[in-house]
Structures are given as C-alpha cells and as structure tokens.
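These notes concern the structure reproduced below.
Every protein chain of the complex appears in place save one, which is left out.
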Amino acid sequence: MTTTEPRIMPMGMAINEAMDVAMGLDEKVFLLGEDIAEPSGGVYKITKGLSTKYGTQRVRKTPISEAAIIGAAVGAAIAGYKPVAEIMIMDFIGVCLDQITNHAAKIRYMSGGQTTVPMVIRTSAGAGRGFGAQHSELLEAFAVHSPGMKVAIPSNPADAKGLLISSIFDADPVLFVEPMLMYWDPAYAGEVPAGDHRVPLGKANTVVEGKDVSIVSYGRQVHTCKQAAEALAAEGISAEVIDLRSIVPYDEAAVMASVTKTKRAVVVHEAVTRCGFGAELSSRIHEELFGTLAAPVQRVGGKNIPIPYASNLEKAFLPQVDDVVAAVKRTNK
Amino acid sequence: MTTTEPRIMPMGMAINEAMDVAMGLDEKVFLLGEDIAEPSGGVYKITKGLSTKYGTQRVRKTPISEAAIIGAAVGAAIAGYKPVAEIMIMDFIGVCLDQITNHAAKIRYMSGGQTTVPMVIRTSAGAGRGFGAQHSELLEAFAVHSPGMKVAIPSNPADAKGLLISSIFDADPVLFVEPMLMYWDPAYAGEVPAGDHRVPLGKANTVVEGKDVSIVSYGRQVHTCKQAAEALAAEGISAEVIDLRSIVPYDEAAVMASVTKTKRAVVVHEAVTRCGFGAELSSRIHEELFGTLAAPVQRVGGKNIPIPYASNLEKAFLPQVDDVVAAVKRTNK
Amino acid sequence: MATTNRPDAPDRETLLRMFEIQQKIKTADERFRSMLTSGQVQLIYYSPRGQECISAGYAVHLRPDDYVVTIYRGLHDHIAKGVPMRELWAEFLGRGTGTCKGKGGPMHVTHPASGLMVTTGIVGAGIPIANGFGLAAQLSGTDQVTVVNFGDGAANIGAFHEGLNMAAVWKLPVVFVCQNNLYGEHTPMAMSTGVEYISERAASYGMPGVTVNGNDPVAMWKVAGEAVARARSGEGPTLIEARTYRFWGHLMGDAMEYMPKEERKAAMAADPLPAFRAWLIENGHANESQLAEIEDRIKALVDDAVDFATNSPEPPMDELYTDVYEEIIK
Partner (left out) sequence: MATTNRPDAPDRETLLRMFEIQQKIKTADERFRSMLTSGQVQLIYYSPRGQECISAGYAVHLRPDDYVVTIYRGLHDHIAKGVPMRELWAEFLGRGTGTCKGKGGPMHVTHPASGLMVTTGIVGAGIPIANGFGLAAQLSGTDQVTVVNFGDGAANIGAFHEGLNMAAVWKLPVVFVCQNNLYGEHTPMAMSTGVEYISERAASYGMPGVTVNGNDPVAMWKVAGEAVARARSGEGPTLIEARTYRFWGHLMGDAMEYMPKEERKAAMAADPLPAFRAWLIENGHANESQLAEIEDRIKALVDDAVDFATNSPEPPMDELYTDVYEEIIK
C-alpha cells in the first residue's frame, strides 16, 4: 500500500470531479448548460476541462433558453440518458419551473412508471456576494413542494462529490443545489476521496455530537451551525449539529433520534423562512416528538424579504451565528 | 327602505361582479388573459359580459403567452394601472413564475419603494375534476415563499367578491386563487352583498365557533372542515373552524387567540402537504403556543404525490372530511 | 431538403394504412362523444375530429422506435402511433388496465412500447422535451426521428421559440408539426399571432418551414415524408404547419359561440375522411367492400376496447404512492 497526500480541494473542484467520474463510468451521462464548455468551462469554472476530455457532444453549451435546457434533459432522460443540466443561478428557475415541476417531477407518475426521468439539475445559489435580489436566492422549497423531485444540498467538498455522483445515477430527477460561496473559497476546502465516491441521498451526517440541543441544517449554513455549536460549547451548552445533505428524501430517522435524545431542536437554512423547508421540518418534529420536546422547535432562516443589495442589509437577511445561538437559547428558557 | 331579495349567487358570478364593480369604480382597472373577452367570456365564463360593457381595450384577450401576460401586467401596474391578469389554471404558473417571483414580488423592494406593482393574478385551481396531474394543483406555497406577493383564497361567493375588490385596490401584487369546483356549483352558492363590498386581506373569519379544537383552513377546504365540525359535534367535540381568507398576510392574531382557547389545532388545505402553507402555520402555532398546546398541531393536506387521474386515486389525494375528523382525534389522544 | 429519391405519392398499401388510421380515430372519437353525450362516461375530452389526416400523414413514415410527443388533444396522435386501443380506452376512463394504470389520463397518455413518449397538458411544453428525444437519438447515433405535435396557439409561447432555436442550432432529428386548427381555445389565431402562417417563423431559426393543407392526406404525407427523411438523414429539423379544423371546438361541451357557424358548417361539409374514402375508390386504390371491411374491423376493435375499458377496475388503492419515486417516499 502506498500512502498518498490527502486530497484537499475546494467544492468547485470536487463537483467537477464528480461529473468527470460519472462521465467516465457511464457513456449515458452528459452535460448541458450555458457556457459550460471550453475555453471558459463555465462562468464559475465548475465544468473546466470536461468538454476537452469528453467532447462537445457530451458537454454541450446551450443558448440562453432554460426551458429548452430542462426540456431537452427531460426527453433525453426518458430515452435512457443521464443528463446533468445546469441552471447557472438558482433564481433563474422561475423561467423553467414548468419543465421541472410539471414534467421532470410528474412524468414517472403520469406514465404509471413506464417512463422515468433520471436527470440532475445543478444550480448555484446563495446570498452574501452582493448580487442583489435576483441572483441570490435559495429556492429549494419549490422542488420540495413538487412530489417527484429529489433535492440535495451539500455542505462540503466530499459530500458535494459523493452526493452528485449518487444523484447522477439516481433513478429520479434531482435538484442539486451548490452553495456558490463555497465553490472556490479555501476556507471551505476539504478532503475528497478519489474515484467513484458516493454519498447516498437520504443519509444525514452528524457533524457535531452533542446532547443538549439538535441543530438541523444543510448546505453552507452547516458551517454557521458548527460555529454556533462552538460558541455554545464555550457557554457549556452541548449542541448536536446534523447535516441533512439531502432534503428529499431526508433522514427523518436521524433527526428524530437526535431530538429524542436532546429534547430541543433548531432548524437552520438560508432560504426565506416563510414556507421554507424549515417549516416542514419543524412541523414534522413537533408531530413526532411533541411529548418529548422541552421547547418548541426554533426556525432560523433568511428574513421574509427580497434579498437586499447593500451589504449591511444583505448580511441582516442571512442567518448568522448569533441568530442560531439565540435560537438555541430560546429552546432553553 | 325597500326590502330586496337576498342576492344568492355562485362564486363565479360573484367574481365577475367584483371585476365589474372595480372597473366601474376606477378606469385604471383592466383585465387581461386568454379567452377572457366575448363571445365566450372566458373558458369558465368568469369574465362574461365584461368586454361588452367595458370594451376590448379594458378586457383584453391575449395570446397563449403567460410570461408576456404577467410581464405586461407588471409594467402597466408600475405605470399606474391596476391590472387583473388571469392565468387560466394555476398549474400553468410554472411558465411565468419568473415574472411573479422575481419581478411582481420584488420590484417595490428593489426600487427602494419608488415603483409599486398593484396588480392581481387571478387563477383557478383544484383537484376533483378528473383533470389529471397538470391541471389540478394548488400552488399557493410558491407565492407564500416569495416575499412581496400577497395571497388570497376565498371559500364562498361573498368573500370572493369582497377579497377580489380589496385585492384589485391593494397597493401590492396579489395572487388570487379561485377554487374551480366552486365556480358554478349551486351547492357553494351564497348571498353576496351588492356594490362595492370589500373584505380586507388579513382578516380571518370564524365560520364555526367551538371550544375543543381549532381547525384552520382556507378555500374550498373550509367546507370540508365545516362538515368535519358537524361530524365532531355529533360525537360531542366542539370544533372551531377558522377561514383565513388570505394567507399573506394572514390573521395570526385570530389563529393564536383561537388556539389559546382550544389548546388544539388542525390545519387543513388542499395543496400537497410537504412544504405547504400548513407547515408554516403549524410551525407558527408551535412557536407561539407550545406551552399552551395539549397536543401537536396536526396537518391535513393533499398527499405528497402528483395528482392522479383515476377518480378513486384522485379522491384519495384530496383531504376528506374523515381525514379532518381523524386529525382532530389525534389532538385528543 | 432530403436527397433520397422519394416517391411523389403514397403507394396503395400506404394509402390504405392512412385510411385505416383515420378511420380508427374517427370511430374512437365518435364513440367517446356518444358515450359522453349519453352520460355513460364523464371525462374532459378534446376531440381531434377533423385533424386525422395530419397524424396519419406523418405516422406512416415512422418506425415503431421513432418517438412521438403530443398534447391533450392527442387521441389522433396516440392512435396513429399505434397505442393499443384497449389500453388507450382504459387510460381515458381511468382504469387500472390503462396504458398508465389510470394515473395519467387522456392528457398524459404514454406508451413507450409504441413510441408514444409524452402527452402533455401544458401548451408548448412538449417541444423542448421532443428535442431531448432527438438529442438522445443524435448522441446514440441511431437514426430515430421524433415528431412533436402542438397547436397554432402554442406557437406564441416561449417554449416554442426556445425549442425550435435549440433544435436548429443542434440540427436535431425532430419534426415540428403545428396542427393549425385556427383556434387556441376560444381565440382565433389572427387575434393572437403576429404572422399569417406559423411556418414563416421557421426562418427565425434557419429551419425549413412549410405550410400544408392538413386535410389533404396525400399532401400531408408528402410534406411529412420529406421532413422525416431530412431528420433521419441528419439534415436537421423542419417546421410543418398543417392547416386544419376542429369540428367540435376546444373540448366537449364547448358552446362554440366564438366559431362562425358558416365556417364550421363548411369545414364539416368538407370532412376530409369521407372525401379521402371516395378518392380511394375513384382512383381504384380500393373498392367499397374493401373499405367497408376495414371499417367493420375497426368498429369491432373499438367495441372490444370499450368493452375492455368499461369492464376494467379502477387502479388498486396501493397505486397511490407508487411511481412517485423509484422507492416509496411519503
């Protein structure tokens, strides 16, 4: 056995590697999206090199036609391919939501299982970059509310790779949300297993163990929660932090086991709080564990406003470490 | 004072009357949508007669171009008009959601309040008609999750009229959801005040008073809840039924007051349960009244599936009286 | 245009196949309407009556492994592509024996075994999806062709534009068949469309476009044949605008106040199917008894399908949660 250097890389590279691995494993995997081919390799460089390696038939630049992009992926998926369609920024799904919710999501059911739509929609998302109200939203709730869609949101490079490969080979359409701020920031880099590394959908990861409160999150906010857990530890509160990794399906058993143990829960995400996935999760926890809970489940999410441009307001929109700490304390009153 | 016959009419006629009144009151009100002009007066006859009365400039038939319909309404609203745009069936909002969530909803905020978008999007919705997966959905949660949008859903003809006139004259964009099964069914007909009858947004209506449990709903399901309340009364359970009438804004004070009294709550709607507005409501009630509640809030909603065509399955998708009764009983265990 | 030497007119066998397809559509349609009128069944029904020539005209050029995508007004396309009559009827009636186990219904008929891949209820949405089938064929290097059907009204929605442009840029093997029946629901085409012929829009994408009398079986056959051959040989997509008429308005129960009475009367008087029948006999392609034999056979086929469907049970309740995902997620 040879020892190798740990493979530390940013999330953007891990996502690139996931597509590379999947394309190498299965000829039916192909990519389509705006600007994804060389020379640029995508506006965020996530598909860098892939069109050179696999050709422009399998790494296809498209017109700015999101409905046509998703539609082409739907048709090709039914015909036996495993398309990975990119919607450059999540806020743009409004122009193609029909193809996602009425078609990708429903076709298996409407056909009585005769046709399936094994495709992935990759999209980048997130505030904190000064992009304003139309380039910053997390809209995973739209897909969560659309039966037939699966939804994954990684919080670290290894999961990004493992979840994306699993999503590509999943039999159902998956909305794969990539927290844009994590793409190339070395602060979010991490070790990534080589080769065909898979992380199953629906399997949560307990990133911090604790006994006093369960903080349930996904995506970039997992880091906010970890920092909150550290701050709380300094005050003698032991928080458990659960990274859901995928929210449809989500690991309900892991959540309920943790909350059964801690009797307190806080759910955290970046999306607007009102009718976000946190509402669903909070409801489920109350429904299952009402008698066990020592306090109501607290939600921490984006404010119920369009995302402001000015950086002070944008920051106030986003869930902060202090907000999570405060929410935990509300469960301890 | 002369006595007059009570004005009993179906909801479709009340909605027609609302537009008639609003157009009569204010020249800036105009309608646009597919097939809404004479001779047909809309595929569901909701705009019958209006183009004859107000002309085809103010009652405008459009191409099948939902994004262009909503966009035109947005621009005209900013320019000082009060457009009422029709999206024939709610499931079609996927083709124009960008105009709703990224534009109608956000423009007031993005402009720092300089431009406002006082428009209404009327749309018909609901399962139970054998229309299948793409013509039956309630998707109000998309708008609830989009700050800047208001959302109203009437449960009876008088409210339909009163809420619609209020929505048309509201300063903000309102998604106005019309339960299609109630349009012309005499079973849902009711008395409707003449003239400029308004029902404010954000003011709930307690349709059945009770003391043992609060059933909170809106739209056609209010009737399901009333029937459930009757069935429960027969078993000695006194249920209060609250009709929210609008869900953004919603009458949180009324909900909390009722649940404070009854200590038990069930929230009911037709939309898919997962990440529906019921999740938000359930979370809010737990957050506010955890210590008061005798049992966890129960949700009754559409099943988490695309809407099936076969009538036995379609019926199983929909919340039934029995489901509400069972949910109430779960709060009494 | 396609370079192969293509015959100028369909041979006798093809003509009879076209007749048979049209007759099947007519017979099935009439039965649906009579059962609806008599209250034997209740369903939302978009009659394709008047448009049969179009489906027959393209379908005879297709192989079973070619793909068809269509819309809510799709019965003629379903039948033309060979969806079995029994399962088709059962699906329309929401029975567990339907093509989609009754879960899809008439607006979502799917039968991959016969190449009927998607029926959508969303105007225009099938167009981008058809590109996906075309792309799959192109990537696989097969010569499968995809035909996607839609109405004149659909030519004004964004998906039409995006889909045709993408197909042209990628030279996809797709035939876009705009079944122009002059109305979108209750609105005449001229009130909603900035151009007189939908086929003119093909130029916006650098794609050939052609308008054809969709009620003329031979003309339709010819135009469709050229487009299918173009697609099959890798030369790219074509937009066909087939002009026709819907005899029964938008959907059953439509009062049709918005259709001038004279216009409808004239269209029904020029019913293309009896005309085609007479033409076949006049031109010696078939005699009366041969056609009568086909008609009888089809009547029996539809009788059998109605029987099968009406005697089939609703889907079992445990179908509620299956087919949402591969695994059950509640």
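All chains are identified by letter, namely A, B and C, in their written order; residue positions are counted from 1 within each chain.
Note that in this section contacts are C-beta pairs under 8 Å (C-beta built on N, C-alpha and C of every residue); 3 or more make two chains touch, one makes a residue touch a chain.
Treat the numbers as computed from the prediction; the structure is a model and nothing was measured.
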{"item": "Visible contact partners (per top-of-document touch definition) of the missing chain", "value": "A, B, C"}
{"item": "Hidden partner chain, touching residue among B:A22, B:A72 or B:V300", "value": "B:A72"}
{"item": "Among B:G112, B:P186, B:G236 or B:G291, residue touching the chain not depicted", "value": "B:G112"}
{"item": "Which residue of A:V29, A:A67, A:V84 or A:L164 touches the chain not shown here", "value": "A:A67"}
{"item": "Residues belonging to chain C that touch the chain removed from view", "value": "156-162, 164-165, 168-169, 191-196, 200-201, 203-207"}
{"item": "For chain A, residues in touch with the removed chain", "value": "34-35, 39-40, 43, 61-67, 91-92, 94-95, 129-135, 303-306, 308-313, 316-317"}
{"item": "Where the missing chain touches chain B, by residue", "value": "30, 57-58, 60, 62-63, 65-81, 83, 95, 98-99, 102-103, 107-116, 147-148, 150, 170-172, 248-249"}
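Please note the rule applied: only the chains that are shown with their structure count from here on.
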{"item": "Far-end chain from chain B, centres as C-alpha averages", "value": "C"}
{"item": "Computed distance of Cα centres, chain C from chain A, in Å", "value": "40"}
{"item": "Gap in Å, rounded to a whole number, between the CA centres of chain B and chain A", "value": "31"}
{"item": "Residue list for chain C, restricted to those that touch at least two other chains", "value": "100-104, 108, 120, 122, 125, 158-159, 319, 324, 329"}
{"item": "Set of chain B residues in contact with two or more other chains", "value": "67, 91-92, 94-95, 132-134, 304-306, 308"}
